[in-house]
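All protein chains but one are shown in place.
Order as written gives the chain letters A, B and C; numbering starts at 1 within each chain.
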Amino acid sequence: MSTFGKLFRVTTYGESHCKGVGAIVDGVPPGMELTEADIQPQLSRRRPGQSKLTTPRDEKDKVTIMSGTEFGVSLGTPIGIQVPNLDQRPHDYSETDVFPRPSHADYTYLKKYGLKASSGGGRASARETIGRVAAGAIAEKYLRLAHGVEIVAFTSSVGKVNMPFINDLHENDDVKPEFYEFLNTISREQVDQDITRCPHPKTAEDIKELITRKAEEHDSIGGTVTCVIRNCPIGLGEPCFDKLEALLAHAMLSIPATKGFEFGSGFSGTTMSGFQHNDAFITKADGRLGTATNHSGGVQGGISNGENIYFRVAFKPAATISRDQQTTSYDGVSGTLSTRGRHDPSVVPRAVPIVEAMAALVIIDACLQQDAREASMSRLPAINIHHSLQGKAPKK
Amino acid sequence: MSTFGKLFRVTTYGESHCKGVGAIVDGVPPGMELTEADIQPQLSRRRPGQSKLTTPRDEKDKVTIMSGTEFGVSLGTPIGIQVPNLDQRPHDYSETDVFPRPSHADYTYLKKYGLKASSGGGRASARETIGRVAAGAIAEKYLRLAHGVEIVAFTSSVGKVNMPFINDLHENDDVKPEFYEFLNTISREQVDQDITRCPHPKTAEDIKELITRKAEEHDSIGGTVTCVIRNCPIGLGEPCFDKLEALLAHAMLSIPATKGFEFGSGFSGTTMSGFQHNDAFITKADGRLGTATNHSGGVQGGISNGENIYFRVAFKPAATISRDQQTTSYDGVSGTLSTRGRHDPSVVPRAVPIVEAMAALVIIDACLQQDAREASMSRLPAINIHHSLQGKAPKK
Amino acid sequence: MSTFGKLFRVTTYGESHCKGVGAIVDGVPPGMELTEADIQPQLSRRRPGQSKLTTPRDEKDKVTIMSGTEFGVSLGTPIGIQVPNLDQRPHDYSETDVFPRPSHADYTYLKKYGLKASSGGGRASARETIGRVAAGAIAEKYLRLAHGVEIVAFTSSVGKVNMPFINDLHENDDVKPEFYEFLNTISREQVDQDITRCPHPKTAEDIKELITRKAEEHDSIGGTVTCVIRNCPIGLGEPCFDKLEALLAHAMLSIPATKGFEFGSGFSGTTMSGFQHNDAFITKADGRLGTATNHSGGVQGGISNGENIYFRVAFKPAATISRDQQTTSYDGVSGTLSTRGRHDPSVVPRAVPIVEAMAALVIIDACLQQDAREASMSRLPAINIHHSLQGKAPKK
Partner (left out) sequence: MSTFGKLFRVTTYGESHCKGVGAIVDGVPPGMELTEADIQPQLSRRRPGQSKLTTPRDEKDKVTIMSGTEFGVSLGTPIGIQVPNLDQRPHDYSETDVFPRPSHADYTYLKKYGLKASSGGGRASARETIGRVAAGAIAEKYLRLAHGVEIVAFTSSVGKVNMPFINDLHENDDVKPEFYEFLNTISREQVDQDITRCPHPKTAEDIKELITRKAEEHDSIGGTVTCVIRNCPIGLGEPCFDKLEALLAHAMLSIPATKGFEFGSGFSGTTMSGFQHNDAFITKADGRLGTATNHSGGVQGGISNGENIYFRVAFKPAATISRDQQTTSYDGVSGTLSTRGRHDPSVVPRAVPIVEAMAALVIIDACLQQDAREASMSRLPAINIHHSLQGKAPKK
């Protein structure tokens, strides 16, 4: 389905070689200043051709807001978003008329729909993510203005090159304190200081070297993106099926080329004992209840608890490579597929703004649902409620 | 939200200490033999008290079908399912009136809803999963009868004790062939031969020892559940937002105590090169197109490709432990929380049927959506379609 | 689909001869006092056997709240509702194994599902409405407490016997002022003073006579129910597809035996000129902007405007009659169907609480969605907005 969200709803259209791609963003809060200038920066961060590390096609993704604003202010009505397709070049791919590209969507699209786009799995193209990123930029602006939410994603590994204290989460089988501190302060500006979007300079150098080598080998390499959401309101997430982590997982695994999602302690947390893993409550500097550690990743029982939400997303190596591959045609004839297009040796740096966008879409939708609940509760008359429903000791 | 699915829809109700838990299952295909005997086995596998390794509360989860069948056949109308709550014992938990239990949902439920169940985060209880498992059993029966689908989950690790060739996926940085073979043959009967639901006897022994030690320490331990779906129809999953892996991730992360999800090569796949990771096409023994390897995990471009779907789910150590914990009360007063209830030292073995149930719910719903598409296509008149939309060479 | 609503969601199950009927009500605001005593009265008003004018089957619909409350207060979690089926009597209907009953759902259920309940179209039974009425009672309580909303429906006609100034809307081709006044004051108590639920005594007498005659003729008769919603918050309804009147129409036409819906001036309004039909704005006694007339029926542009919402629903004569009918069997053999059950000569009086329930479900769901919007707007920083977006004259 091409729609995501319940109250803040994004619907997208478009594949690689049609007239354009776009989205309709429904449920945008009215009365917010909004122009193309709020959207373009994230689209530009997503764009290929930002450096020799990413694909050189300069798609010039110029966004137009078609509707839903007047005089630069959101009306609360659907915002139509459009980006034309300029660089179509369908002839790059002609051999794929005969061979389904390995680990691409060509074969599955053909089986699912009975036919496929001439480019292969048209909607499986990274170009489909433009609509998400545009919608995410709108969501992010609202979250920042209304709640002070900050969402920062970054490249945490490429191949086996990992940032320290990230993938190697454990020291004495536990998260390192400097990781928590890092999550508190990392900024999008820091992330963008290097083309790899890895904010640890030494690791960034190693990643660049690795990606360059893969490009020379006409090969590709995967990696992980880690994301933190700061200042997330407490109470987001809709049990039991729409727990906040379930929605984030859904959102992240809907991004092309993803293979996994973990939040908080993640897979490493499975090796810890409950006594060690439990996040004890403490009184924070501002007087509110918080937790001393954050193995929970900011979510407990499917509901945000006010701590930083952090998660990691796995991206496989891009399936499009410029090396010959032994494979089999649609007709069952084995042969060699040679694709010579210009391709990303690693999608990971470009995936960073897409991860941020999808995170923003999840959070704003959860905010609106919790806003409805809190407003509805606030209108009820006060009643006597049993102490054990309120986290209180019985009166003596 | 308490509803999951689009055409095959499950809605659940119930917490630990109310009159009962249950579900309404809407969209069940009519004309299928269905009685309580189809549902009870998976509920019994989910039930605590199956051995000393799991919590000794014998809840006797006896299911009743309230509606939607007559003479033992499904009518196509909603199936009401009900399981009464017998063992309520609210007094086990009285200290938690004052202290939110660390890494539980008590605090977040109170913040979200303005009040909480007396037992803490009532719907965050494992008891909530009864409705899912019952619904999943119905879905599984349909999938087996209609498509020959087989879904088998098993304990793949507890703490640092891993089954060989599972978590240690790589040999020469690649999946071991015996893992693929294992996925082809593992059965639910094999899984149930050991109380740990780990089908590798040596590992099962080590896991038992580890869980027993944790029980003695009044502590808990996490682990992972791996699941394979065999004979899944080709073409399932609804791009772009409802890719099959996104729906599976959503489903799995909605299970209590989960921290991560990966499918196919998963996080390990991020370290591979594209050339190595790409699954070359081959002609299978039955003549259809398949892939030589299966790093994709049975899904490409968000759509099932006919290969085995496999994924792994991370479970944290249970938050409920019988050890004193230093923490802070709802009122901000630090102190010691002592909980003495009888608790699972590891939820992993019991999570196995829940993972299977959620997988079945995802697959049946995707089947119904693809059924609609295929049926709608089949009614259109045949037309000339450009060769490159069909995976064919141009005619000369 | 057996679910209604977006944020306040009702899912129902059950047919005539299964173990019971029920509902899950999701999205109930937490912190509201709620017990069976809040639900039972509307169920009893819906119940057959209230007098000789309605069917004598005394179903004793006793409701149980299964979940979602503790100590008599709503937790915000799903409320499971259950009513057992007592009086099943499947043998009343045995001839209908061979003949589809005319204008019943027997034939269409068989064609849709490939099989049908033994009672015919099981879910088309009026018994299915129990879940709606129970859920509606919860919604109504919230609306009354939180917004002072009052919903009153009544029998406005049976056969050709109409209340004056209702169906005969026009005098000088316009609504009579006494109709507006009547809508301001009519109460549920007044409605229940007569078994017909027609609050105009003379008309009620004529209706009783008509229904009694139809009962003697072993026939049935249709009618209309008119409903007013007072004190509805301004701003409800979600254009463009979920205009408030569209949701009300959907809700009403989902009630068994309905044939039409009109709101405000309705079909009569089609004969008026725009100049006459337009509701001029005036300043009301309380200082707020309102309208002098209310042809709009409280909704403009799909959004409630604060005036009374009123609408009328058409109910056909009940299809179940105890007269012989010439018809044709499932196998295509013509013959005579004789049904001798005890049946309602008119469903109209019993439909009154069902109309109220469905209205409440629409309004509460629209309230929650508008609550989300208003809360989300209120968090944005104040900005300069062009005067013409605000209904203001330009500054000079």
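Keep in mind that, in the parts below, a contact is a pair of C-beta atoms (placed from the backbone, for glycine too) under 8 Å apart; a residue touches a chain by one contact, two chains touch by 3 or more.
The shown structure was predicted, so the numbers you read here are calculated from the model rather than taken from an experiment.
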Options B:Lys202, B:Arg340 or B:His386, residue touching the unrepresented chain: B:His386
Touch residues of chain A, complete complex, unshown partner: 1-3, 9, 11-15, 17-22, 24, 26-27, 30-31, 64-71, 73, 75-80, 82, 112-118, 122-123
Where the unshown chain meets chain B, residue by residue: 6-7, 29-33, 70-71, 73, 75-77, 142, 145-147, 239, 367-369, 371-377, 379-381, 383, 385-386, 389
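Everything below uses one rule, namely that only the chains that are shown with their structure count from here on.
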Between chain B and chain C, centroid-to-centroid distance (C-alpha), Å: 40
Chain A and chain B: spacing of chain centres that average the CA atoms, whole Å: 23
Multi-chain contact residues (two or more partners), chain B: 1-3, 12, 112-118, 123
